[in-house]
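One chain of protein is taken out of this complex; the other chains stay put.
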Amino acid sequence: MLSLEVTSNRFLTSDVVQMELTSEQDLGRGSVGKFIHIDVGRTLRRPISICEVDGHSLTIVYRIEGTGTAWLSERQSGEVLNALGPLGSGYPIMKSGKALLVGGGIGIPPLLQTAKELASNGVQVTTILGFRSEPFLVEEFATYSDVHVVTEDGSHGTKGFVTDVMDAFTYDTFYSCGPRAMLQAVKQRATSPGYLSLEERMGCGVGACLACVCDKADGTYAKVCTDGPVFESEEVVL
Amino acid sequence: MLSLEVTSNRFLTSDVVQMELTSEQDLGRGSVGKFIHIDVGRTLRRPISICEVDGHSLTIVYRIEGTGTAWLSERQSGEVLNALGPLGSGYPIMKSGKALLVGGGIGIPPLLQTAKELASNGVQVTTILGFRSEPFLVEEFATYSDVHVVTEDGSHGTKGFVTDVMDAFTYDTFYSCGPRAMLQAVKQRATSPGYLSLEERMGCGVGACLACVCDKADGTYAKVCTDGPVFESEEVVL
Amino acid sequence: MTNMHVSLPGLELKNPIMPASGCFGFGREYAQFYDLSKLGAIMVKAVTPEMRRGNATPRVAETESGMLNAIGLQNPGLEAVMEHELPFLADYDVPIIANVAGKTPEDYVEVAAKISQAPNVHALELNVSCPNVKEGGIQFGSDQEQLAMLTRAVKEVSEVPVYVKLSPNVTDIVGMAQAAEHAGADGLTMINTLIGMQLDRRTGKPLLANGRGGLSGPAIKPVAIRMVYDVSQAVSIPVIGMGGVSTAEDALDFMYAGASAVAVGTANFTNPMACMDIIHGLETFIHTENIDIGDIVGRSYRACETLSSR
Partner (left out) sequence: MTNMHVSLPGLELKNPIMPASGCFGFGREYAQFYDLSKLGAIMVKAVTPEMRRGNATPRVAETESGMLNAIGLQNPGLEAVMEHELPFLADYDVPIIANVAGKTPEDYVEVAAKISQAPNVHALELNVSCPNVKEGGIQFGSDQEQLAMLTRAVKEVSEVPVYVKLSPNVTDIVGMAQAAEHAGADGLTMINTLIGMQLDRRTGKPLLANGRGGLSGPAIKPVAIRMVYDVSQAVSIPVIGMGGVSTAEDALDFMYAGASAVAVGTANFTNPMACMDIIHGLETFIHTENIDIGDIVGRSYRACETLSSR
């Protein structure tokens, strides 16, 4: 179990919040695409992806959806959170070549550490970020990659969906995270296999309760919390 | 409904806490023996007696018993509590003569405003305060009355129960608040009729749910939250 | 003005919100907090033929997200209610639903016959589900034949429509609902409390003097929602839903699940303005969505074209 001290908690948009945390434990840098399961004082913990991680510092970015995330947004610096993690299995990081990152809405945060690790391996990274309207984390992605912003309402970047701009790029593999409908469209549009990060409602978060299963292409099933959240795009049925 | 801002919250003993509050509304000085019904973020509100009140300022003194009072003890200055009240019917204040106040444990706080009001009417006030071990509010009572401390373990004042020292005093009426067994003993021992303040588990606190009834001597029943908590000693069956 | 009007047998409601029986006395106390005429209706405390003293105290205990009560149907008796309580409520423009209880069918019939004649009593609610009394109450609410017999007997004498209040402490809630419907009930109200118990940590003994009590509040809402969902699809009489409602969203959930109107119990204790806050919340919703309140009833199991899936 992790004890995480809040060091900052600030709004990136009207409902997206970035929280910086310090861990007693050294988390290394390897938790790309994994998540932490946070105690928010209710029956069930809340799964939130790791956005950035480096040794003792950790960043998460979350959208206020309901009671748990609202509670998170009210935490003050100095308060200590209890979390499980890093949990799950994350994105494998290529050693060379070209990568396309495709993130939608609150699926964007886990791709930041991915971009960072890929860039540090010398991989050439292109990022497509899709928002309903208000963008966030764009500058951070620009540090490691060539960024293309797409908004549904056209208020920033290209108007439309992430898949509308995907064809403009070439890549050896892709990394994607976002709403299920987006993942389906991305998988279909992609010119290569890649990695998808899935969301599912969770109980335990550690593989014991079978709340979070998804179907695999081979007819068996997988648990999003331990076998995922990241899967090879051909491995799962969306 | 009252909005009460916490101005201080400090421990008087290891588990008795004094909270000072500021009310937007002028509460006057007349709420002697009444209570407020405080929202502690749970299903039921918690009834706590008014210890002192003067216009916009209010003091309560409570013992940490469970979740609600523990929550209260964690409130910081500046936080705002939601309460109903002042509720109930309190102690009628004599205009002259001699009064005996007998308080036990957490029944002591509501007698402080009583002592103050009696003293300001020129009534001669004697107070017997009974504690298990650690006394509190003794100096405050000493401002308005002649105080006698009794502790069960003999660590302060006389060793024993409040009733052990009652016979030493003469009085026209008495005012008592404390555990039911103490009230029974006080009523029996007293040389005059007087007033008793009762405790009962409450639902609504305003007389609607009938959670808090007690038997009256005339065979009917009364509601502690509205007909009480203060009753004439001959009026109720303990 | 948004239209929140709901028509039910015997009841023309300004809005679908009403305090639940036993949580609002006979209205006097909450009249200090707001104008009772703003309520859709009032479900008053259970009335028995004779005055009842109820159970010994403690009568309430708090549980996680809920509470237990074992009041034991304390009430001043039919005559006092008719003479003192109902006339007080007649000063307000609000229909009263009288909660009828008793030990025997004759008790129910006696109360129903008389109280249904009070000018402001527009419906009866048969309390066949009180878990806190030794005789009467729950046995009528857990046996289909006894429930049907009692419903028929009361229907025969009542001057106003009769709603049967269902107990959740049964294996087959749909069967109970259908038994009531076939026996002539004009509507159903549900759910009453679940039977529960809390122990005193110090003594290990039951905390309530009565031992068992009725569990209410947000804790029971999922149980209530599923019962309203199942029952409302299985009968053709209206359902007034309740169990853990404390916000407008909760009230909407009950209407989506198939309730035509919604009662608020325990939440009155947490927040005496609960009914008003819920009515205002519903008004805002109805206004924003620009729909009729009736359109959303049963949305959980039928298409609801006027409403966007926001």
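Just so it is clear, A, B and C label the chains in written order, and each chain counts residues from 1 on its own.
Criterion: a residue touches a chain if its C-beta (ideal position, glycine included) is under 8 Å from a C-beta of that chain, and two chains touch if they have at least 3 such contacts.
Predicted, not measured: the structure shown is a model, and the values here were computed from it.
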Whole complex considered, the hidden chain contacts A, C
Absent-chain contact - pick from C:31, C:51, C:90 or C:195: C:195
Would you mind spotting which of A:53, A:84 or A:186 touches the chain that isn't drawn? A:84
Candidates C:35, C:64, C:83 or C:106 - the one touching the absent chain: C:64
Please output the residues of subunit C touching the missing chain, sorted low to high. 63-66, 68, 142, 169-171, 194-199, 201-206, 212-213, 215, 218-223, 225-226, 229, 244, 249, 252-253, 256-257, 296, 299-301, 304, 307, 309-310
For subunit A, residues touching the missing partner are 1, 39, 42-45, 84, 200-214, 221, 226
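The working rule: only the chains that are shown with their structure count from here on.
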Should the pattern of chain-chain touching be classed as line, ring, star, complete or other? other
Would you mind checking which chain's mean C-alpha position lies nearest the centre of all protein C-alpha atoms? C
Chain centre separation in whole Å, for subunit B relative to subunit A (CA means): 56
Rounded Å distance, subunit A centre to subunit C centre (Cα mean): 47
Mind pulling the residue numbers of subunit C that touch at least two other chains? none
Would you pick out the residues of subunit A that each touch at least 2 other chains? none
